[in-house]
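For this depiction, one protein chain was excluded, whereas all remaining protein chains were kept in their positions.
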Amino acid sequence: MPRLAELLGKSDADAARLFAVFRQDTRNDPHVHVGDVHATDAEMALVLAKEQFTRRDPCVNLWVVPYSTIAATPYDDAALFEHVTDKSYRFGGSYREQQRITRPRRK
Amino acid sequence: MPRLAELLGKSDADAARLFAVFRQDTRNDPHVHVGDVHATDAEMALVLAKEQFTRRDPCVNLWVVPYSTIAATPYDDAALFEHVTDKSYRFGGSYREQQRITRPRRK
Amino acid sequence: DKLANFEAIVASGERIEAGEWMPQQYRAECLRLIQMHANSELMGALPEREWIPRAPTLRRKMALVAKVQDEVGHAQLLYRVAEDLGKPRPQMIEELLAGRSKFHNVFHYPVPTWADVAVIQVFVDGAAMQTQGALRSSSYAPYARVLKRICYEEDFHIRLGIDVHRTLAEGTGPQRAMLQDAINRWWQPIMHFFGPRDQASPHLQTMMRWRIKVKTNDELRQQFLRQFVPLITDYGLQVPDPQLRWNEAEQRYDYSEPDWEEFKRVIRGEGPKSAARLALRNEYWQRHQWVREALDAWGMAA
């Protein structure tokens, strides 16, 4: 599971000065990756991120992370996450359908 | 702008072994923070994150980041993001509506 | 000042985030509630897990492993939320193992038959769904976010349980008898699950105002009875409480007052299986000591 910087072919030096920006729109939402900023350090990255990613959008919180510390699954390896064999038992799918027909009227 | 670990009162040692997990549901979705895993290192964090956070949800890519490297804005001065001066000229009504429509589908 | 600002945020329906200023009582109450919830998920895995090796079909076996896995996954999510309120996860687990922090009454009881698994998935998880569903509007943001996923997965557990419940209810004589016997044994712990009727108290008012508690114990119990009593009676099975009946005038169920002394004893860790389950957890915790030491050393070196 290589580091993201390697996957993107970035040198360590570059990756250390590129920051991924995560924005939390409201207190009900999780942080979401909205883009990146180049900065010499995290403090500067937050200042730039605030300017670039919160002028037009709601925001209650920002995270910034240097690309050099992000570990990632390889992009071309989405197959790793495919549900290859039948996992309907996890969703109760079949139960859900069976249910709807025969479930006693409730509420 | 303090480090997130400090905001949460975590020691550096604890923060280095706690990894924020970001999941990308489909190719045209951003990475979204879905939770965290305790792990000794990033490689194990990715392996463990896969089962805890993609058992039922679609996924094409995972990022993990140690909490020790996340810099964050504090919540206490949310005013940081309130648009004190009137910046409506920036929004331009239609842009905001259009922006909401095109914003990538997120959980 | 900070308290006024906090009260304003909560009163406006907004949520409080981890790392934000909060009154010490709010932090302590949230930690106690979420830690007990996490403990209950971790201990809650043990009763049903006894039946993973004996699940009677391949599909039931996979589904039961997935269901108990979800409980362990919920413990992971909940300990993570509780942690940011000021207590590292290892400390919470050690407090659980030492019997110094509680877990829900229902997980202190034996699970002698396969029908117990159905009754737990339908009625115990059904009861827990009422509490967890209400807490989704909790004022503590990380808890509310995590509960969204937990409730989705609990809903799957209830449906899974209903399928086993229906299979047994519509099955052979011995299968129906096994199910009725399980319902008889589990009814009192399930009525205990919501806790005694709330006495009006300043503590309760603060909890409700701060949206750490959203509905009273009896509101939740009534909500549960309305949804789940039919699942027993519709199949011609008995609710083992002769007093239980729908009170049309008051639009609520009447029921025999549960024995709250037993409830207190069980919660103190004196339930039929309390000691045995904690001992089993402690045994595994000791057996894995070398693994923890190895990982610590590996973490240091990494």
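Residue numbering begins at 1 within each chain, and the chains themselves are lettered A, B and C in the order written.
Keep in mind that, in the parts below, a residue touches a chain if its C-beta (ideal position, glycine included) is under 8 Å from a C-beta of that chain, and two chains touch if they have at least 3 such contacts.
The rule we apply is simple: contacts and distances are computed from a predicted model.
*Asks:* Per UniProt, what's the omitted chain called: "Phenylacetate-CoA oxygenase subunit PaaC", "N-acetyl-gamma-glutamyl-phosphate reductase", "Aminomethyl-transferring glycine dehydrogenase subunit GcvPA" or "ABC transporter ATP-binding protein"?
*Replies:* According to UniProt, the chain not displayed is called "Phenylacetate-CoA oxygenase subunit PaaC".
*Asks:* For the chain left out of this view, which of B:5, B:20, B:44 or B:71 touches it?
*Replies:* B:44
*Asks:* Which candidate, C:45, C:85, C:212 or C:267, sits in contact with the chain we can't see?
*Replies:* Final answer for the missing-chain contact: C:45.
*Asks:* Using the document's definition of touch, tell me which of C:56, C:86 or C:99 contacts the absent chain.
*Replies:* Counting the whole complex, the residue in contact with the absent chain is C:56.
*Asks:* Out of C:9, C:34 or C:68, which is the one that touches the chain we can't see?
*Replies:* Candidates C:9, C:34 or C:68; residue touching the omitted chain: C:68.
*Asks:* Touching residues of chain C against the unshown chain: what are they?
*Replies:* 42, 45-46, 49, 52-62, 65-66, 68-69, 72-73, 75-76, 79, 114, 167, 171-172, 174-175, 281, 284, 287-288, 290-295, 297-298, 301
*Asks:* When the complex is taken as a whole, what residues of chain A touch the one chain not shown?
*Replies:* 79-80, 82, 84-87
*Asks:* Considering the entire assembly, which residues of chain B contact the chain that has been omitted?
*Replies:* Chain B touches the chain not shown through residues 37-40, 43-44, 47-48, 50-52, 55.
Note that in this section only the chains that are shown with their structure count from here on.
*Asks:* Need the CA-centroid distance for the pair chain A / chain C, whole Å please.
*Replies:* The computed centroid separation for chain A versus chain C comes out at 30 Å.
*Asks:* Do you know which chain C residues sit against two or more other chains?
*Replies:* 17, 66
*Asks:* What residues in chain A touch two or more of the other chains?
*Replies:* Residues 30, 60-61, 90-91 of chain A touch two or more partner chains.
*Asks:* Show which residues of chain B lie in contact with chain C when the two form their complex.
*Replies:* Going through chain B, the ones touching chain C are 4, 7-9, 14, 16-17, 35-38, 40-41, 52, 55-56, 72, 74-76.
*Asks:* Show which residues of chain A lie in contact with chain B when the two form their complex.
*Replies:* 1, 3-4, 22, 30-34, 42-43, 45-47, 50, 54-66, 69-73, 75, 78, 80-81, 90-91
*Asks:* Going by the contact rule set out above, which residues of chain C touch chain A in the complex?
*Replies:* 14-17, 59, 62-63, 66, 141, 144-145, 156, 159-160, 162-163, 166, 226-227, 230-231, 234-235
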